[in-house]
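With one protein chain held back, the other chains of the complex are shown just where they sit.
For chain A:
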Amino acid sequence: MRRTTAIVLGALSFAVQSTGCVNAQETTSSPPIKIGMFAPLTGSAAFAAKVAYGASSVYKDINDHGGINGRKLELVLEDDACDPNKGIAAVKKLTAQDRVFLIHGGWCSNVVLAIKPEIERDNTLPYVVLGAASASISTPVTANIFQPVATTQAVANTMVDFALSRPDVKKVAIISHSDEWGKSHLQPAIDALKAHGLTPVETVYFERGSTDATSQTLKLRAAKPDAVLAVLYPAELAIYLRDAYKYGVRVPTIGTQGASIEDTERRIGIPDAVRDLYIFYPLSQTISSDQFKPWAEIFKKYYPAEPIDTITFIGVGGALAIADVIKRLGPDVTRERFLSEMNKLTNFDSGVQASTMSFSPLDHAGIKSGNMIHLVDGVPTIVSKLSTPKP
């Protein structure tokens, strides 16, 4: 049993322990700690609304167990629709109107990068990223911005290392979106390949909303790669894999954490098309495993109608880290102390994420690696090495 299992159980009892410190007077007199959150609840990236709901379920569970040091958490959730303008408006509302203590939000990197100047201006406001992965968010370091999820740098490095885990893989091709999210994976992936003495044998772009990947797939096929890195969102990954299957590109495809392997299989509807698919997996266990059941139960308690997916839990590690730091502050909860404590967070094991989280004044990218997941006999399974494609 992994060490994290114990920590999972510890975290689950976290709120219960807190309850023990509560007395009735504190509960009624202490004002709640307002946490602002923004995420794409509508629009093309609305599938990621469940990231917000996952983090929200943690806060709701803490409240149901008495809060933290006698104080409840009050969540204010805004929709950014993955639109930078709406993201800026959401942050302005959360800070000026709702006057939140901190913000835990942002799934779309383009939105987070757009609001970054706003956050930098108010450098006392703690901002913890919900799920956005662009490495540019936390690098270079901004004093009040923390990224408790695997950055695109970490994802790209893991994808490349995984692709090269099979010694005969020498030719790697890339298919990517050309937006900020795509670029933030692409360059680190090229750099990581370069560090291994390789350059991509082909790089093609496939834009969001596209309906056909024929030209891109044929170019990849002509390059005869040993593996393909797919920096694509879920819908486009499904379209690419379907076309790759159609045109006989039978090499491993390694995807980012933007997609879920279960959903991808369901969307394509052709089991053989996902046979050689591997996806970066940010969680410690598969979501159907016994070890993960407690987290699934917490989520289902508050969002019974929402289907559970990998990305449901991407924001949970950040929520647990925030709760842990607030708890450490005791009764004196100030932004200054929160920022200081976040910088001291070392090897924080949420039990949910694939690796521990650490921040320091010089490094606000908290997660450095992740797992890879693959369907073995139709069952999502965490794997450590790339397999040889079956004929």
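Everything below uses one rule, namely that contacts are C-beta pairs under 8 Å (C-beta built on N, C-alpha and C of every residue); 3 or more make two chains touch, one makes a residue touch a chain; residues count from 1.
Note that contacts and distances are computed from a predicted model.
Asker: Looking at UniProt, which of "2-hydroxyhepta-2,4-diene-1,7-dioate isomerase", "Branched-chain amino acid ABC transporter permease", "Biopolymer transport protein ExbD/TolR" or "PhnB protein" names the chain we cannot see?
Answerer: "Branched-chain amino acid ABC transporter permease"
Asker: One chain isn't shown here. Among A:Val141, A:Leu198 or A:Leu218, which residue touches it?
Answerer: Of these options, the touching residue for the absent chain is A:Leu218.
Asker: Determine which one of A:Tyr59, A:Phe101, A:Phe206 or A:Phe338 touches the chain that has been left out.
Answerer: A:Phe206
Asker: Per the definition of touch given earlier, which of A:Pro234, A:Gly255 or A:Gly318 contacts the omitted chain?
Answerer: Of the candidates A:Pro234, A:Gly255 or A:Gly318, A:Pro234 is in touch with the missing chain.
Asker: Quickly run down the residues of chain A that touch the omitted chain.
Answerer: 41-44, 46-47, 49-50, 178, 204-207, 209-212, 214-216, 218-219, 222, 234-235, 238-239, 242, 245-248, 263, 266-269
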